[in-house]
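Sharing a structure, written as structure tokens. Questions coming.
Missing here: one protein chain of the complex. Every other protein chain is in place.
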Amino acid sequence: MEISRREFLKVSGAVGGTLAASSLLTNGLVTLAAGTSEASALTEEFIPTTCWIGKQDCGMLARVINGRLISFQGHPDHPRNRGKLCPKGVAQIQSIYDPNRVKAPLRRTNEKGVPGTWEKISWDEALDTVADRIKDVLERDPRKFVWQKGRSKAKDFYDDAFVKATGATKLHHGAFCSDAGYRALEYTIGMHGVLHPDMRHTKYLLSWGWNITNAGGNKFCWLTWPQQLVEARERGMKVTAIDPRLRGAAHFADEWVPVKPGTDLAMALAICNLLIEQDTIDHEYLRTYTNGPFLVGDDGMFLRAEPVEDEEEGKALVWDTLTSEAVPFDTEGIEPALDGYCQVGSAEVATSFQIFKESLEVSTPEWAAEKCGVPAEQIRKVASDLAENAMIGSTIEIEGKTLPYRPVAIMAYHMAQQELGFQALRAMLFIPMLLGAVGAVGGQFSDFTWKEYKNWKKFADISVNEGPYNIYLKDSKFFPINSNNSSLVAKVINNPDQYEVDYIPEVYLLHHVNPLGSFPDREENIKAYEKIDFVAAIDPWISLTADLFADIILPAATIEKYEGPMSATDQYIDAKAMRIPPIPPMYESRSEIDIYIDLCDRIGVLDGEGGYLDVVNNELKLTDTEYAIPLDSKPTPRDIFDRYAKVNGLEGIEFFEREGVQLKGPVSPSKYYPYAMEEPFGGIVPHRLYGESLLVTQQKMQALGADEIYWRDYTALPTWRDLTVETSPPEYDLLLISVKNIEFKQSRTPIPMMMEMYKHQVIEINPADARAKGIEEGDEVVVESIHAITLETREVKTIASFRENLRPGVVCMPHHFGEYVKHPWVKGTGPSPNSLFFTGEGYLANTADQTYLVKVKVTKA
Amino acid sequence: MTTQNETLPYEVGRLTRGWIAMVAVLLILMGVGGYAYYLQFTQGEIVTGLRNLGTMGGATWGLYIVFLVYFIGLSFTGISIAAMIRLLGLEKIKPIARMAETMTVIALILGAMTIMVDVGQPLRAMVNLFRYARPGSPFFGTFTLVIAGYLFASQIYLYLDGRRDAAILAKKPGRFQRFFRLWAAGYKGTPAEKKRHNQASFWMAIAIVPLLITAHSTLGFVFGLQAGRPGWFSALQAPEFVALAGVSGFGLLICIAAIIRKVLNAEEKLNQDVFEWLGNFLMFLIVAYLYFMVVEWLTATYSSGGAEASVSNALFTGEYAWMYWLTVATLLIPFGLLVYQFIFKRYRLAWIVASGFMVNIAAVVKRYLIVVPSQTHGTLLPYGIGSYSPTWVEYAVVLGIFAFGTLMFVLFIKIFPIMNIPENSEGGE
Amino acid sequence: MRKKLTSLLVVLGFALQGISFFFLAAPLGLSTSEADSNPVMPFAPVVFIVGVGMVFVAAVVYELLPENSDE
Partner (left out) sequence: MTRYGMVIDLNRCTGCRACMTACKVENNTPQANFWMNVFRFEENEYPNTRVWFMPRPCMHCNNAACVKVCPTGARFKREDGLTLTDWERCIGCRYCEVACPYGVNYFNWKAPEENQYLDWDDAELVTELGNDGLPYANPDLELSYGPEDRFTAGGGHYKGVVEKCTFCVHRLENDLIPACADNCPTDVINFGDLDDPSSKVSMLLGEKPSYRLLEDVGTDPNVYYIGGTPPNSETRQIEEIKVRV
């Protein structure tokens, strides 16, 4: 923190003389300077903190003059943003002082289901009311208490502590984000992330549905990726955008493949097919680190050796070309065959790679061209560009180590949210796998360090239990791999019997989450909330959900609180940062940690083993250190972070209050590059090219009598099928997708300055499509969506906006828009596309991930 | 009283019921205009339909500037008539000289008022313009030459030209006697004085013609020098402004003369000859202006592209086409009427007056077309099309200013003869 | 005397205009500094206007001023 005292006395001197004479002449306006003519020295401070509005917690310096926030600027040392902020980061200053914030705890005074009328109550009363309800429901049936947060800012230890201490059912936003992609990568290579390149070295990037100019890619909410992309472009990186809409990649794309939404799986399969056909694949990687050589029997399952000792099942067999016999895959000194057939016993069996290869035979570029609506030539070009740039077999020296060099990669993130999302992402990941680019220098990455995610092991044997299930159908026969989807939860609450659920929740605690505003299928959600007895919201604003259904609203602080610790890495430099309050909490708002501590105290789960503080100690690794929080205390957030800092060898929270960010230096190649690790890929091998356990899951689901619609995408290899939306009646001739615009994506509240730049919702439409319907630019239009199965329709009115950068046949509406919060700046801004999307079967991936694709018709209003 | 009043010519000092009613109406209009301006002054020009160019997609100059140009255009007439009488010896139009000069003075005052209602900081403007005005700005001419110099010159003209009549009236007892005596300033009508007046008038006329051209050109330069504004940037702007100033000024003068002829029953004095002359002169001015319009139209459409084309398309075929063609019609119809009369020598007062009225519509609308489309359709960066429609405040303020001008005119009529007093009423000659 | 005064006013008027326009008001031509935006003498435009005024006042003087005794 840097403090300077600057003389502002100059003002009075300069203006004093002219003021008297000119006050009349300034049209009755006394100059602002006059107001400060008596001002003396002002104290200017720069307080380091982190951004609160986005997801990647950029480092900031808050310029504070005499205790007043004047502006936010980027923290120059923070690796993620290097002294810069995105437009929202800068503009959030308006939100801090926003007079529309919840200023004090509120209690509803009217019936639920309509916009609320509120009375202010004391914190004590509010906390007592909420704690009593929670305590009551926990005593009767803990399953009926649901806690949900939109997005955890910083480390979610204090959320987890609350969930664990109370035993609440936790819901989140992932199924609306890119969880299908996460699940696909967790399943296939054990990494928690989707797809991103090694920007320092990549030479050819497939920007697959990556909205470079508006939205973040994998792991970052925005700013870091464009910074790295621009540098990579100046280095000469080529970019091909596979995207129905060029707006996102804009001029950063050298080629544009305007793929039809939802057909990415077909495209990926065709590219895989071409790579194999051209034999531009990395045999070494596939043989050594994937299950490609595993032998597969007629039943689709691996051939296995006899189990030894305590093994549950035997090791999968591969064909050793040296000895010409089937041996366990991890036998030393073998050379497994990657493709082809072999004679094992009496049967002729193929390797799983052979099966994959054969499965791709139908997936010719011409076949994909028809599905994806792009010329086959474009697909061929992508495949040959990939092959050419992958430089299979080449190596590069990084810090003394010789590593494989495959400078091609894919960036894909939110496009995972489609009906075949899980399998599409698997198929997309197969492209870098075939090229041997996974984890290679310049190749395919998905997380900042190569470490195993818990689902890697879990997915080897996916649990599929008999009912009854919990409300998000965990381990159910419906969605065994499950990204908990709160729109599906709404559907379950509305139809519990159908999903073999024997209760519905009574108490909801919503922590800065707005299911009615942010998630698809608003109607389904509203119906569900009508069934919930008691809803409390912790939020700095009155969200649409709170406005209609909250009984109590607890005002949370925004940036003006201690929060952390948060990763500050840009994938190459390791750092930790902390949110430091530049000013005290506005109005009567409080830090969420304070709120949770008080709630836990009242519920009776604060202290003691397994209590809130105990979990906090565990999560922050304070347990059994001299800095552990005493379990009988009631710490302040600053105190908690002080202990965290000390246990990490720092002087205390003062370090962060002064520096903001703790730089730990470059990420070592042995952490970043899996080939540089002691054991390549940290031992998380073989990569699951062939998804045997998916096939097993399918069988388990069938055994429990699940319908085909649930199990059909549980296939060992990604398999194309026609999309449910395509069965909609033909008069619904346009495909609606939702897109993000940087002005308001992920905004927690309308920031007036941002809203001003994007004042009204529009539907983007190709002029050719529009004119065919007699629609002109700026016309008011009715957009009507249809559920392909139930034929239910929904409609909104908005304004047509012409885009030549949009594939004909596709229309899109920006997400995170409309009257989603009680705020003057959203009034009249138009509808949210969430009113048009459907949830449930046909509109969910097999992992319960939401699709953002629906057929609509657009007519002139 | 009555006897006195009857002795003063042209109803000077005589307050008829119609006159009082008219004044009342004018005061009401001024009140409305004043209230509108009060709103604008206190709330800012947010109450107008004006908005910024570019990202606001508006026009920042609108109705006020349109009428500034129009009013200053009207001022052309008084001075030019006075000059022509002296320089060309056009004695037969002498009866309309004073009303023309009065019109000039009033129009210039109204012009100054429209500037003040247009600027955002009028009180500051009154000081800062005198303190800082920069000769480099085309506005310099508007502030100094037009508003100050021109106004001053026409007042002096009006004053000196009125001395003879003032001297005559000063001989009659009455309320205004002192005022007339003051105006006459010792004028006795001696041949020496007449000679001197003729000399002074002649030289002033000589001096004033260049001022006339400069002043109206200056206003044209306000627009014509702007390289960054398609539709404005043209060497033709200055002469066009001079020509259109003449058209509107003479047109309005015809109307005023006709009204006065009717109200004062001055058919004899304001006889057909005067109107014929005015009509013919107007015809020539219209010819000149139509020539400019043709040249302008050709230049704009022949090979233009980009923003230039955007403006001309909006003008000729787009949003503003109805106004453009209205202008053309309200110039061509009077032109046709006047040419017909000129050729066949069959003059009809009504036609002449109608022509005068129509060209004023043309003048106002054409000024609108000069000022506005280049702002809404002429951005050189692709800001897109803007829009401007005046609010009631702007209409009310302009109407109020009009009412104020009219009030000044009708008040002047009641304190000073609006035409020169006939020779026979001149005592002592 | 009368004619002289008139001539003087005219000449002086034009002179004032010229001096004010070219020397006292803000400089003409390309502006490159703050000074270029200021009149050399404050209220120089008033001088210009006075100059214009004087030229025309000359006419008043010419007409109104009594002749010398020799007339």
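In order of appearance the chains are A, B and C, and numbering begins at 1 in each one.
As a convention for this text, contacts are C-beta pairs under 8 Å (C-beta built on N, C-alpha and C of every residue); 3 or more make two chains touch, one makes a residue touch a chain.
Just so it is clear, the structure is predicted and the values come from calculations on it, not from any experiment.
Set against the missing chain, the residues B:124, B:269 or B:348 yield one that touches it, B:124. Check B:15, B:28 or B:56 against the missing chain and you find that the one touching it is B:56.
Although one chain is not drawn, its touching partners on subunit B can still be listed: residues 43-46, 48, 50-58, 60-61, 115, 118-122, 124-125, 128-129, 131-134, 136-140, 143, 222, 225-229, 305-307, 309, 374-375, 379-384. Residues of subunit A in contact with the chain left out of this view: 8, 10-11, 14-15, 18, 22, 26-27, 29, 31-33, 36, 39, 42, 65, 68-74, 81, 83-91, 93-94, 97-100, 103, 212-214, 222-223, 226-227, 230, 233-234, 246-247, 250-252, 256, 258, 586-587, 741-743, 752-754, 756-759, 766, 768, 801, 803-808, 824-825. Think of the hidden chain as still there; on subunit C it touches residues 26, 30-34, 36-39.
Here, only the chains that are shown with their structure count from here on.
Subunit B has its Cα centroid 69 Å from the Cα centroid of subunit A. Each chain gets one centre point, the mean of its Cα atoms, and the points for subunit B and subunit C are 26 Å apart.
Taken residue by residue, subunit B touches two or more other chains at no position, since every residue touches fewer. Against subunit C, the residues of subunit B that register as touching in their complex are 129-136, 140, 143-145, 148-149, 152-153, 156, 159-160, 163, 185-186, 192-193, 196-197, 199-201, 203-204, 207. The touching residues of subunit C, counted against subunit B in their complex, run 21-22, 25-29, 31, 37-39, 42-46, 48-49, 52-53, 55-57, 59-60, 62-64, 67, 71.
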